[in-house]
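First up is the structure itself, then whatever we jot down about it.
A single protein chain has been omitted; all remaining protein chains appear in their positions.
Coming up: subunit A.
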C-alpha cells in the first residue's frame, strides 16, 4: 500500500456518509533509505459550523477560531518549514506535498471579498497580525510587498457556499523566518491533548528542529456532508525526517565525537585499506531503533477523547518480514500486519492515560533496497550571474515519467528583484540526449503581475506541459535594485531571501500509461517547492552618511573660507602688520626667559673655567664660540628686520 493512498484514507472516510469523528490523531512511521526515518503526525479536529459561529468551542481551538471569525477567513493554510526533502533518495513526498511549505513561513487563505479590495487587505492584515501573535512568528511582516494573488496554483480544499464565489485568495511568504521551538509550543497548545498524552507527547522541540527536514502545517476548511450539515475542520500536521543515528545519540553526551579507531567500520576491500586508512563501510540496512530512543520519550498514554476516532493511532510501514515489538507499560508484544505481506501495520494505543507505549525494531539488513516511489517531478532553481547589478534565474524541471505532465509554476519575487520578462525562455530537451538541440516550449498560460517599488512584488505564474522524459529549463534575467539606507536589515551582507517557487502538478487527464507511478493516477494534484534562494544585493558601507557629511562639510568650509577671506581681508606689507598686544607680551616673556637662560649658561661656563689648566683652552674656545653666536644672533636680527 502506498503512502499516498494511505494518507488519502481519511479523506475517503470523510467523503463517506459516516459520521465524522470530532477528533482523530495518527502517526505514520516509515524508514527511509540511508538511515532516515519519516514520521508524519496528523491531528484533525472538527466542529459544527453552527457551534463555530456561536463561538462554542470544544476540540477546535478557540484562539484560532476567533482569529478566523474576526478576519472573515473562509479557509486557511499555514506552513512552517525547515530543511530540504531529498527527492533523489527519499522518493516522492508525503501527502503529495500538499501539507508542505517552502522554507520559512508560508500562508495562503481565502478571505471574504465583501467590501472591495481595501476591506480584503484590511482582513488580510488583521489575519496575519493575529496569527503572528498566536504563533510567535514574524507573520506581521507579510505586507503588500510579500503578498501575491495566485490564479492557477491553489484551489480551495473545502466546500464553500456559493461555489467559492465571494472570496479571494491571498498568499504570503516569509522565506527568511527561522522556524523554531517557539512556533511549536503554540502549535501544540491548539491540540486537545496539548502534547501531554497520545502521539503528540513525542513532539519535542529538540527533536523536531534537529530533523533534516520538517514541516508543520495548519489547514482550516469547511466540509459539508451530503445531508447539508457543514463542519469546520482543522488539520494540523507535523512531518519530519530524522537521521536515526543522530537522534539516538545519548542525551547526556550530545556532542558528536570522533569514534576510536577500533570502532570504525571500514571497507576492507579497498586497495588502500591499511591500519591508518579507512574507507567507511557503506551502510547496509538499518540500525535498530525504537520510538523512545529516537524521540527521547515513549508515547505517554493516549489521546482518546469522547466522539473521537476509534481507528488506529499509529501505523508503521516496514517490510513484512521485519519483527516489530510493542511494549505497553511492562508487557511486550509483537506487532504483526493484519494481512500477510502487507507493508503497513497499524496499532491502537491503550486507553489508559498512564501507560507508556514504545515501538522497537531490531537491526535489519535489506535483501534488496526498499522500493521508493519515484517523485512526479524533480525541480531545482538557482540564481546565476555575477556582480552586484544583474543576475539571472535558472530553473530546471525534470519529468522522469513516460507521460507528459501539466504543471503550474508560481514564483513570487520581492520587488527589489526586477525580472525582464522579454528574456524569459522556456527550453526543453529529452533528458538522456544532451546533443540534441533544445526546443523552445510555449507556456499554455501565463499570468504576470509586475512589481511596484516598495508596494508590490512580482507574481509570475506559468502553465506548462512538460513532455515525457525530458527536462525543461526556464531562465530569465533580472536587475538588482539598490535599496534605501534604512531598508537594509541589520545583516545586509548575508543577502536577501527569495521565496521558493511553488510547482503544482495537475492531475493528468489522459491516463494512458497505467504505470506504477504514484501521484497522478489517483487523480489528485501534487505540490513541490524548490529551495529558497539567497540574493546578494549591493550593500553600502553603513558609516557612509557620516563620512559624506564630514567630507562635504570640509569641502564647503574650504571653499567658503578662502573666498570669504579673500573678500574681507586687507592686504598690507609685511612690515606694516601691526603687532598685536598678545604677540608683544609673548615676545617680552620669551626675551626674559632667554636672558635668564643665557645668564645661567654663562654662570655654568664660569664655574668650569676654575678647573685645571686644560680648561683654559676650552674656555677660550667657549668664549669664542659664544662671541660668534652673539655676532650671529645680532646679524640675524638685522637681517630679519631688513626682510620686514
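Rule of thumb we're sticking to: a residue touches a chain if its C-beta (ideal position, glycine included) is under 8 Å from a C-beta of that chain, and two chains touch if they have at least 3 such contacts; residues count from 1.
Note that contacts and distances are computed from a predicted model.
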Omitted chain, identified by the protein name its UniProt record gives, among "GPI transamidase component", "D-xylulose reductase", "CCZ1/INTU/HSP4 first Longin domain-containing protein" or "Dolichyl-phosphate-mannose--protein mannosyltransferase": "GPI transamidase component"
Per the touch definition above, residue among A:84, A:189 or A:312 touching the missing chain: A:189
Residue of A:365, A:386 or A:568 touching the missing chain in the full complex: A:568
Residue ranges of subunit A at the interface with the undisplayed chain: 54-59, 61-63, 66-67, 70, 130, 134, 189, 192-194, 196-197, 303-307, 353, 546, 549-550, 552-554, 556-558, 560-561, 564-565, 567-568, 570-573, 575-579, 641, 644
